[in-house]
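Every protein chain except one is present and positioned as in the full complex.
And then chain A:
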Amino acid sequence: MDIGFIVVQSLSGLASASALFIIASGLTLVFGVTRIVNFAHGSFYMLGAYIAVTVVPWLLEIDRSPTLFFVGVLISAIAVGVLGVLMELLLLRRLYKVPELFQLLATFGVVLMVQDAVLKIWGPVDIPGPRAPGLRHGVEILGQRFPAYELFLIVIGPAVLGLLWLLMHRTRFGILIRAATRDREMVGALGVNQAMLFTGTLFLGAALAGLGGALQIPRVSASSQMDLSIITEAFVVTVIGGMGSVPGAFLAAVLIGQLQAFGVLVFPKITLVLVFLLMAVVLVVKPWGLLGRPEAAAGRAALPEGILSIRAFGVPERIIAGLAIAAMLAVPVFGDTYMVKVATEVLIFALAAFSLNFLVGNGGIVSFGHAAYFGLGAYAAGLLVTKGGLPMEPALVAAPIAGAAFAALFGFFVVRLSGIYLAMLTLAFAQIAYAVCFQWVEVTGGDNGVVGVWPSAWASSRHVYHYVVAICAILAIIALRRVVYAPFGATLRAARDSEQRADAIGIDVRTHRWLAFTLAGGAAGLAGGLYAFSKGSIDPTLLAIPLSVDFLAMILLGGIQTVMGAVAGAAAFHTIKDIFMPLTDFWRFLLGASIIALVLIFPRGLGGAFAALRGRA
């Protein structure tokens, strides 16, 4: 490897780092002030690119000058900034006091809505952007050609860092941002107009995302998938750098840019994995990121968000549960094949959602990547049958074991963290699992997955397989419910309510959370294995973020404060999805809007409504 090649590789890493930093700096600023992790930041980036590919060619029609190109880029950034202001006024303002899980879900609702809006406005075809006038040539560096635009990007990252530094240290607005990042309550107590500060911060943060997107148009086409891919990278950068720290984001972006530039030479297939591994290592060694600051310990006693009083089933609950089980068992007798398929899937998702609420509602462990264990169970079962030549029965035993094994491995790191950092780490691990299944084509079939995952001959009819699923899922839910009521479940709730008190009465909080994570992973793995045989195939969407969000939406709809809410939520969610998704081109828009509506006006879900009815009766 000659020196020129290494230099050019490193420069291209720096160019990516610059672009990444501009985006991540906006995310970290917004988090610092509002304490909200804004999933929609990736949508702002995408909108920046789409607006730029619309506005810039129009400006270049007038005159092909570099000035007009950058005017177009700035216009796009400002337009996105205005959208950020709208989001703050209409949504975020109502979210500052709600629990983290709800904040994450609501901003993810915006992501879903923007995705469909972009498809409607700009269509499904990727739109290539114009190249920047004056920067279209290549530069000779140590015998290698290097694009001038990339060199320009390398300069613009530090320039943005410098401007942000000036803003943060020389203007009142910037000083308030820093003060609010340190101690939000104190800034409020000092009589600062917080509403203006938050709105201004959202403008700045969204404009930075829009700038990042607009600057990308000479390099990549605007496409409707760019939001989720960039948001995970931006998350990783902010988490590694320390949430709220702009210099930390810069440092992390440079690290990741170099890791990707050289990682691609050594392990071409697993660059994504390298990035997430870096994040996992940093979080374990420095849980608050490289330049982050520990969250001030919350001394206040607040009621936890989750399962509160658990009551044994009364007569009405017994009747409802009995009817539900009877209905599920009766579907193959009365329903057609399609109904049986839907009922089978409802049972499977009920188990997956129940296992997630075992963590979220019961343990206060907000997992944003629960689909990973579902998907890994599905892959374990699917690969054993298709590549391993095993029949269904041992494969269905292997599925929960695989889910539990990976949950134990990832959970070992996850339980060292709490709150938003924990949620981000679960997301990162889910993305690692996704990346491996996506990129390891020889074994997993990559994007296409593997087909031919069929049940054994005796269970090959939909009707019989429905009973296989019903028995497994219902027994697993009953068993897991028992654990919620058992001392182990109570211990998890105790640790959630007060970690300090739990520690002082002799509970090893970390180990118990790890065991819970493993158990929930096993249950999700079983659900995944059952799902693989129901669909007859496996593919990477089974571990992807959208499925994790579906699970979260199910428990949200069901109500995370009740034990059985997750089951009702899964049934309702899947039925609604199954009925409405084929009827509309705007399923994601509707889903996003529904999630936001749930968070804002119906946060206790179906379970909460039922409990309220029971309480009144």
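What we mean here is this: contacts are C-beta pairs under 8 Å (C-beta built on N, C-alpha and C of every residue); 3 or more make two chains touch, one makes a residue touch a chain; residues count from 1.
In this section, contacts and distances are computed from a predicted model.
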Candidate names "Peptide/nickel transport system permease protein", "Twin-arginine translocation pathway signal", "Amino acid/amide ABC transporter ATP-binding protein 1, HAAT family" or "histidine kinase"; UniProt protein name, chain not shown: "Amino acid/amide ABC transporter ATP-binding protein 1, HAAT family"
Candidate in contact with the missing chain, chosen from A:A494, A:I576, A:A593 or A:A609: A:A494
Contact residue for the chain not shown (choose from A:I121, A:I175 or A:L308): A:L308
Chain A residues touching the omitted chain (full complex): 299, 301-304, 306-310, 312, 482-483, 485-491, 493-494, 496-498, 500-508, 512, 515
